[in-house]
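The structure appears right after this line, and notes come after that.
Removed from the display is one protein chain of the complex; every other protein chain stays in position.
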Amino acid sequence: MIEEKENIVCPFCGCLCDDGVVKVEDNKIVGTRNLCRIGHKKFESAQHGRAESPRIRKNGELVPVTLEEAFDKAAEILVNAERPLFYGWSATCAEATQVGCELTEACRGIIDCTATICHAPSIEAIQDQGAPLSTLGEVMNRADLILYWGCNPMHAHPRHMSRYSVYPRGFFRKRGRKSRTIMVFDPRRTDTAKLADLHVQISPASDHMLVHTFREILNSYDVTHETVAGIPADAIRETMEAMAQHQWCILFFGMGLTQQMGKDRNIDVAIQLMHELNKYIGIRTTLMPMRGHFNVAGANITICSETGYPFAVDFSRGYPRYLPGETSAMDVLYRGEVDAMLNIGANPGTSFSNRALSHMAKIPLINIEPHNQQLLQISDVVFSPAMVGIECEGTAYRMDNVPIKLRKVVEPPENRLPDVVILTEILKRVKELKGKGA
Amino acid sequence: MNEIVLKPKDHTRISLEAEVITPDSFAGKSLDEIENMMLYQGNRSVRLKERFDVSGSPCDTAADLRIIIDGDAPRTKRVGEKMSCGEIVVRGNIDMHVGAEMTGGKITVEGNADNFVGREMVGGLIHIKGNALDYVGGTARGKMEGMRGGEIIVDGDAGDHVGNFMYGGVIKIRGNVGQSAGQHMRGKGTIIIGGNSWSRVGCEAADGTILVKGKVHLSTASLGYGCIGQVVKDPELGGDVIEGEFYELRADMGYEPKCGIAKVYASVGLNEHILPGGRTSVPRKGDMPVNRDMLPYLKIYHEEMIVKGGKK
Amino acid sequence: MDNKLYNLVTKEEKCYGCGNCVVACPVNAYNDPAVAGGKGPEQLDKVIMCVENGVIKILNMGLCKGCGTCIEECPDGAIGLEVNYTT
Amino acid sequence: MEMEFILSTGRSIWQGEGIEAGCDSDLYFNACARVEIDPDDMERLGLKENDTVKVVTKYGKVVVYAKESEQSPHRGLIYMPYGTWANVLVEPLTQCTGMPNLKNIPARIEKTDEKVLGAHEAIKYYYADGNWEGTAESLKSYYDIH
Partner (left out) sequence: MTTETELLIKNGIVYDPINNVDGEVRDICIRDGKIVDSVSAEAKVIDATGKAVTPGKVECHSHMVGITPTSARIMRPEDIRTRVSASTDVRRAGGGRTVPNTWELGYEYAKLGFTRAYEAAVTPLYSKEAILEFNQYPILNKGIFTLFGNNWFVMDYLKSKEQDKLTAFVSFLLKTTGGYAVKLVNPGGNEAYKWNAEWNCHHADDPVPHFGVTPREIIKGLCIANEELGLPHSIHLHTNMLGVPGNYEVTLDELNITKGIAVGSDSGRVQNTHITHVQFNSFGGDEWRTFNSKADEIAKYINQNDHVTADSGNVIYGDATTMTADSPAEWALYKMTHNKLISNDTEAEDGVGIIPFLYSKKSPVHSVMWAIGLELLLLTDPWKMFVTTDHPNGGVFLDYPLIYSWLLSKKTRMEEAESSHGWALKRTGLGGIDKEYSFYELVIATVAGPARSLGVAKREGHFSNGAAANVAIWDINPLEDDLSRDPQVDKLATTAYTIKNGEIVVKDGTVVSAPMTPLDVAHAHVDYEIQRTVEEELKTKFKRYYTVQFENYIVDPDLYLAKSDRIDVVSGKVHFIPYATQTEEAVK
């Protein structure tokens, strides 16, 4: 008999849509409703292609072993390591991250989340400029100017426009799409740009210049060149003029600003533009980074309240230290300064650059990953946990840092433990080994 | 000048945190006390003698003590951190944070240095003969007051963000520089760049002066702010006169409360394309980037920057 | 299919499941307050279409008045209006 | 015929769906082992849909299918979805921010007839066997010299 479970939270992207309906028939997921294509595929293929539970690589082959043996091996790797790296934390729950911080402290290693390849520059820019933020409900109820800069929500956050920013009828925006203007700044004519009122097609890698030109106009100076960033001068003046006619403006920005050259400086200048719009023109402007993974905001918040720093925290001296560029995952892997790694809640196989992955292939790697992803080729201890949000509960944080409880839809397959349990087991054994060794 | 020579043995891939290698901590100690000093490697602590052969003559006052690291130490960080006097000479490469937060004394590095050379420095002199990577004279994340005084000289190239949140002191770079030199400068610091600068010079700078002898490839609009200053001949900066004619441009006009007190000098021959239109005059003919194509500029940044392993 | 003057035709392989059409449609928003607030429909008998299994699915073609808002809001052309003039 | 482009990597809905379907599924292979080129550039390069091309940047070489971009026009810009193939080409240096350079990298496209590797073989060939050093001999990186 098909049972429909309501208010299910979709654990894929930063939108964390919590109005999903999942149809379950004797512990098998058979269908979903209200979820986008990616969300549906996540639930549909959650129970297929699961990696075999605990396995250890013995002379080149991953051999299934008992849970006890796998926990001991993992703890032994982490205790003997001089500089272990604990990476990921963005596709698992906040409770698991809390245990992860304790584990990193016990092993005196480095803890880092996938923000280093997602929105680390945005956090670094906030550390220089602060930021006018808001929640998605404020956007729905009040925003009448939506700027999408360097992000493509139709592909990365499919339900973002229909649930939060463009189409819903807000408290003060009763006519939905018609009471809002949408502007997209992107070098490609993306699917988001096709829906927008105005698509500003910048020449790639020159966003910084365009933001500065807007700041110039705000500070009553003229555009300096005939065309800046590929946009003619009068087009820039008209865009600024149009932006000034609104009451409440929100800037959504994504990888287009953070992943290109000048990384945190692009966001730094965009925040300065937002503050100046607030101050000089009197439009209420806020901005919001489009966080990619469903709990990367949660990883930042949890690591920050546990250790004091949002990501790239190094415990090697016993107290937390934070210097992106010295203690962040990509740099530490690039320079080969890591001799053991634990990966949980992330998929470095599809997101890490070449040099980092080639170093990961040389060091012992503990991989806590439910599916048969390509990282298994180079990992040494493999756990296949129960999936957060589908087979066990937990807390995740939306892209505007709002915490939402993930619900349990189906029972996990046999001997698949939630992430929290796996990490507490490893932590117990690490403390025993440390106690014996000290 | 008494000398202590540290000859680096094998350097492991995991870097050493050697903030004890300063004249202040070596002063008044015997050789074997120095040998048993603690260095940190990952989460282990290591004796100095396991990584360096120590020889030379110790002495009591730090002022006339010179520490020589003769050899390549590319994985030894924080050498000369918080030192107040004396001298350090490195005959080879050195890792990050060399001379961080130092208040006096002199450091000479004959090879290359890594990030954060002279971070949040207050006084003293650092001379890098090779290249230095990013954040030369910069600040750690979040701090609003960076380098306060002292002097950094880099003979080779430097990376991005030279003199970030700078409050004072002088940085002289003879080679090329990456982007955002003098970003967020807040005090009377001076940056002199001998070679080219990629772009965004003096972006969001409130005070201080930056001089670029070579070509500023891309103007960020912050250089376009304000009226065209007059052409200055042989400006006197950082203690010595620099020959040549320079356009005097004002950096970030929007950055309250100082609004454009920061000055940027760009050499006359090469930088016509970045001159600002100014409040009154017609915007310049020509585009920024030239014919709307960023590819040549990206090639400069990715391929020709020596500091990033480009062609030499 | 009833012999209405027009029919909504969907191409499921192109649909992203983004729900723009479901929320933008004036009929859906009028009948179901959840859809007006941007969420998925709750009263399935009162809405024209909903996102099912990740792609668009027409439920009650009878309610549709053929205004074409959904076609305008679809980025990928996964929903179209087929007008049969013959009947 | 060779042309200079700006390479940009990013997400696409098919890539998101492919990751969830599992990286050995053909959904993921079709979604990520591709480079989306502007139709006008395709003509000038003389390429047809689904030709195998080799994309070369300073940091690596990879063989993928050429696909006509539906989100064009973007002359001079080629786009590859995140994935094992795209990450061979990106710049791993992070300029002290922790974030590697995944967008706006100068790249070249050459026609080849080599085979496009599946996800598992790709990670083996490009990373696991340490072959990466061989393919990017040109990058004697700053960290190696110094």
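As written, the chain order gives the labels A, B, C and D, with residue 1 at the start of each chain.
The rule is short, and it goes like this: contacts are C-beta pairs under 8 Å (C-beta built on N, C-alpha and C of every residue); 3 or more make two chains touch, one makes a residue touch a chain.
Computed from a predicted structure; not experimentally measured.
Which chains here would be touched by the one that got left out?
Over the full assembly, the chain not pictured touches A, B, C.
Among A:186, A:306, A:369 or A:391, single out the residue that touches the unshown chain.
The one listed residue touching the chain not shown is A:306.
Of A:198, A:402 or A:421, which sits in contact with the chain we cannot see?
With A:198, A:402 or A:421 as choices, the missing chain is touched by A:402.
Taking the entire complex into account, which one of A:136, A:182, A:231 or A:357 touches the absent chain?
Within the whole complex, the residue contacting the unshown chain is A:136.
For chain B, which residues touch the unseen chain?
140-144, 256-257
Touching the missing chain, which residues of chain C?
33-34, 36-39
So that we can see where the missing chain sits, which residues of chain A does it touch?
Within chain A, the residues that touch the unshown chain are 6-7, 9, 18-19, 94-95, 98, 102, 105, 123, 126-138, 140-142, 163-164, 169-172, 247-248, 275, 278-279, 282, 284, 286, 300-302, 304-310, 315, 317-322, 393, 395, 397, 401-405.
We adopt the following convention: only the chains that are shown with their structure count from here on.
Across the interfaces A-B and A-D, which one involves more C-beta pairs in contact?
More contacting C-beta pairs are found at A-D.
For chain A and chain D, let me know how many angstrom lie between their CA-based centres, rounded off.
The computed centroid separation for chain A versus chain D comes out at 22 Å.
Measuring centre to centre with CA averages, how many angstrom lie between chain A and chain C?
32
From the mean C-alpha coordinate of chain B to that of chain C, what's the distance rounded to whole Å?
60
Which chain B residues touch at least two other chains?
115-116, 134-135, 160, 293-294, 298
Do you know which chain C residues sit against two or more other chains?
16
Okay, in this complex, where on chain C does chain A touch?
So the residues of chain C in touch with chain A come to 15-20, 22-24, 29, 34, 36-41, 50-55, 73, 75-76.
Please give the residue numbers of chain D that touch chain B in the complex, ascending.
The touching residues are 4-6, 58, 76, 91, 93, 95-96, 104-106, 139-142, 144-146.
Note which residues of chain B are touching chain A in the complex, please.
13-15, 17, 40-44, 77, 96, 115-116, 134-135, 140-142, 160, 179-180, 183-184, 199-200, 203-204, 218-222, 224-226, 253-255, 276-279, 283-289, 292-294, 297-298, 301
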